[in-house]
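Following this message is one structure expressed as structure tokens.
A single protein chain has been omitted; all remaining protein chains appear in their positions.
Presenting subunit A:
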Amino acid sequence: MSPSKSTKAANAAAEALRTDQAAFTKHLNELTTMFKEIESKLKPTIEKLDSKEIDTSKGLSFLEVKYHILLEYITNLSFVMYRKLNGETIKDHPAVVSLIEQRTMLEKMKPVEQKLKYQIDKLVRAAVIGQQDGEAQMNAEGADPLAFKPNPKNLVVDNTGNDEGDAQEEDQEEDGTPSTGLYKAPKMAPVHFEEDSSAVAKRLKYQARLQARAAKSRVMKDLVSEFDDRPEEMSLNNDGVHFGMGMDEKQLERERYEEENFTRTMLSKKELNRLRKGALPRFENEFEAAMSRDSDEDEDEDSGPRGRKRSHGDGGELFDGLISDPSKKRKGRTAFDRSKRNISRKGKGRK
């Protein structure tokens, strides 16, 4: 068993060696041909450099670093291969350490290269165009900066080793065309900055309140009724009495609630007083009342509810031409009344 096994292993090893050798020789031949090619291609550039035709002082220093590191890497690698071929160990050799260093540096440079890729491509293209148009080199360089536009993707990740910028000035041209079809006006005029959102909410509420008040006003109602084509409704709410200050709607709401829930709500003292005190007749202004009194069509309706509290006075004969609203009379609350009260205090106000 063991001798056959060992021979089998030996045979396998020999086979592997032979295949490796074949591949190795092939690679070597390829290498030599490649080197010849590179040499032939590089020769003209080297000649140009030597004759100072091309100025390399304005190049990207970043790329120069890359070249240097690559060169060192290749040198170290060849040294390591030489040692291996000679059968010497490469363990703990400083060449290996430097190899590792250079490898890591190269890998770190890779993402930076990615970010610079766009600019480098542009530069190369510019250089190529410049070469092609012999006399228009300056124009190419001048025209191209306008074609450089900033890549917002580069701005997203922070650039660490970006030290170009000496290559070419780039005009930061704004991209003015929006992607969506919606036009958004440019914010040019300065507006007061409201940091506190509650102020904004307050302002909105105030505006909403103004709008509601305007909508409720008599003028609006008249306008609406003028242009509305629905038939006019004259309803007899609250049995023909009209309370001011929005009490009408409250009364209606209360009635509706009571009828729905089969209960009676308790009125506060303030409400009771208000209800008992100031109930106007159905009409909303004096003229309507005067006209109806003259025409005398529904007298029964009027006399009933207004039996007791005739705060307006009796009949239209004594209409004195002043439009006064008893519910709106602010007894003693106007500025005139207050100042009258404060006469004795020489106008200083409430004690």
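Rule of thumb we're sticking to: a residue touches a chain if its C-beta (ideal position, glycine included) is under 8 Å from a C-beta of that chain, and two chains touch if they have at least 3 such contacts; residues count from 1.
We take it that contacts and distances are computed from a predicted model.
Enquirer: According to its UniProt entry, is the unseen chain "40S ribosomal protein S24", "Guanine nucleotide-binding protein subunit beta-5b-like", "L-lactate dehydrogenase" or "Protein YIF1"?
Expert: Missing chain, UniProt protein name: "40S ribosomal protein S24".
Enquirer: For the chain left out of this view, which of A:96, A:112, A:127 or A:275 touches it?
Expert: Final answer for the missing-chain contact: A:275.
Enquirer: In the whole complex, not just what's shown, which of A:51, A:180 or A:263 touches the removed chain?
Expert: Among A:51, A:180 or A:263, only A:263 touches the chain that is not shown.
Enquirer: Footprint of the hidden chain on subunit A, which residues?
Expert: 238-239, 241, 258, 262-264, 275, 279, 304-309
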